[in-house]
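Note sheet for the following structure.
On to chain A.
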Amino acid sequence: MTNFPVLSAIVFVPLLGAVGALILPRLAGWGWALLASLVDLALALLLIPRLGTGTTHMLALNEHMPWLPDAGISYTLSADGINLFLICLNALLTVVAVGASFGVARSGDRPRQYLMLMLLLSFGMQGVFLATNLFLFYVFWEVMLVPAYLLVGMFGGPQRGIAAIKFVLYTTAGSLLMLVAIIATGIEVSSTHHTAFTLDLAALLNAGVPGNVQTVLFLGFAAAFAVKAGLFPLHGWVADTYSETPVAVLVLIAGVMAKTGVYGFVRFCLPLFPQGVHSLAPIMETLAVASIIYFALEALVALDFMRLLAYVSISHLGVIVLGIFALNTQGIEGAIVQMINHGIIIAALFLIAGAIEARTGTRRLADFGALATKLPWLATVFMIAALSALGLPGLNSFAGEFLAFLGTFQSSIVFGVLGTLVVIPAAWYMLRFFQGAMEGVTPEGGAVASARVADLRVGEWLPLLPLLALIIFLGIVPNTLTAPMQQPVGEIVSSYAPATPSAFEAPGANGHVHVYHPIQVQTIQTQTIQTRHIYVLQMTNALASGEREQARVGA
Partner candidate 1 sequence: MQVSAYLIVSALLFTIGAVGVLVRRNPLVMFMSIELMLNAVNLSFMAFAHFLNSVDGWMFVFLVLTVAAAEVVVGLAIIVSIFRSRHEIDVDDLTMLKG
Partner candidate 2 sequence: MAAGVIAFFVLATVSVASALGVVLFRNPVYSMLSLILNLLSLAFFFLMLEAIFVAAIQVLIYAGAVMVLFLFVVTMLTPSGGGISGPDRLRWQWGAGIGLGIILAGGLIIALLNGSIAEGAKAAGMNGLAQAVDHFGNTEAFGQALFHGFSFPFELTGVLLVVAVLGAVVMSRRFARE
Partner candidate 3 sequence: MIFAATSPFTYTPSLTDWLRIVPELILLAAALLTLLADLVGSPGRKGWLAIIGLAGAICALVATQMLWVGGSIGEAFYGMVNDDYVSLFANIVILFALGIALLFSPGYIERQGITHEGEYYTLLILAALGMMVMSAASNLMVIFVGLEILSLALYILSAIVTTRRRSQEAGMKYFILSSFASAFLLYGMALTYGATGSTNLTAIRTFLSSHGTFPLGSGFGPLLLVALGLMAVGFCFKVSAVPFQAWTPDVYVGAPTSITAFMSVGTKVAAFVGLVRVFFFALPSLSVEWQPVFWVIAVLTMIGGNLMAASQRDVKRMLAYSSVANAGYMLIAVATHTQAALQGLFIYLATYAVMNLGAFGVVLAIERRDGQGTTLDDFAGLGRRHPALAALMALFMFALAGTPATAGFIGKWYVFYAAMTGGHTELAIIGVLASLIGVYYYLRVVWAIYFTEPATAPLLVLAEEPTPEREPAATTTAGGGVALAEPATAAQPTTSTKVLPADRHTTHPATWLGLALAGVLTIALGIVPMLMVEWALAAAQTLFK
């Protein structure tokens, strides 16, 4: 089993599914697509025991194959605690999205293309999450865009064409700059160290990017990532795209694709350009805070609930960016946790919004009221998702936001406070949406008053259930997510923190340099870190470490 190229399988199973979905007729194609996405999910989940132990290094599990060696291009996939759950998320949301597309498959327009593109999108995103050769990453990055463009444009609302082209132009503008930065990174590394041109992340990390160019290179990468994450002021595409896209597609676009941007920051920018990131972190944090607050306010006054959710989504992505650029363990871990949580929640919210729109035919908030009397289960599900979205402690989003804000606060009190402030408008706009739709009085004569009264059907329940389960489960035990990323995140943070040994810091942060071996297909294990059972008496150390922590933060 160790020789089985599981990472490649994870990437290419959706492609297989796409091919089948294109060939097979309606429901057979749907079944095939669902099967493929389930297999993909199973494969992704199988990785958890291998990488979820908390002791695997960054880029621990690798698959490597030369591609265009002269140009430093290789087919290299890597998995570790950072992308582990993002892969799972993508696989899960693909299942959800395919599952939610049953109606299209049964009686919708162009079902084969629809399912094919959806799986193609999933394929691209798995690739983005797994690729660690910069070229390969870029390939997948753009491959992901094609089905997204077609899905929005072919199956979207009345303004779909404009929305799709806007989406593509925004994202391409960013990614083309990233392309330049990718090449420049390879060139700078090879010319500084007089080595062969390579774009393997591991090799680049081992060599190190020269400090003087890091800022510029970072900006190149950041352009692509920030656009994808809808960071203020590069968000122009988001609201239009989200409000035009069919919800099952949005599950993938908002749920997963938006994460690729923030993932890119963690995977590439932070380890590769520590100096650049360090010098520009305040700007990124400022933008993140601006995103958070600005989009929260926009969500507060949105008239249409799809746009509202779009703003909600990017406002929360701002939190993730904020956490990442806190550049400490809590911030980054919180950001990654939040990537997962955000994916789950936003997918659930969009599914719910879609269910509401399907029943009422409108998305104007003013048209709504008292739907809960007709749709109690929908209201319940909506409530849970909304509560999670507004960061209710005890549900999944809280854990990630908490860590992200905590990290931010430790690196900068001002940004921490400003970022945390979002919890107030978050509660406001989510309740405005929830209560506006579900509670109060139905406006007379509106579309809602005469809406169909059927509550959630089985076909709508099934995609939502796993999401709800995760919303609750990950709220109770967020450690499931953070444990595997301790080591890799520690290694990232080690380039930012002074090498102070600390009993509570991950070993990678001890100034110990880890050498990444992308070539061997193996999982690198170090000595087991002592398990962290916390007992009351052990807490006696806490204060001492707290002081160190303070010193570290102050420095």
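A quick word on the picks: all candidates are chains of the complex that A comes from, given by their letters.
Assume a residue touches a chain if its C-beta (ideal position, glycine included) is under 8 Å from a C-beta of that chain, and two chains touch if they have at least 3 such contacts; residues count from 1.
These numbers come from a predicted model, not from an experiment.
Any copy counted, the candidate of 1, 2 or 3 that touches chain A in this complex is 3.
By the touch criterion given at the top, residues 67-68, 70-71, 110, 135, 138-143, 145-146, 149-150, 153-154, 160-161, 164-165, 168-169, 172-173, 176-177, 179-180, 183-184, 187, 197 of chain A touch candidate 3 in their complex.
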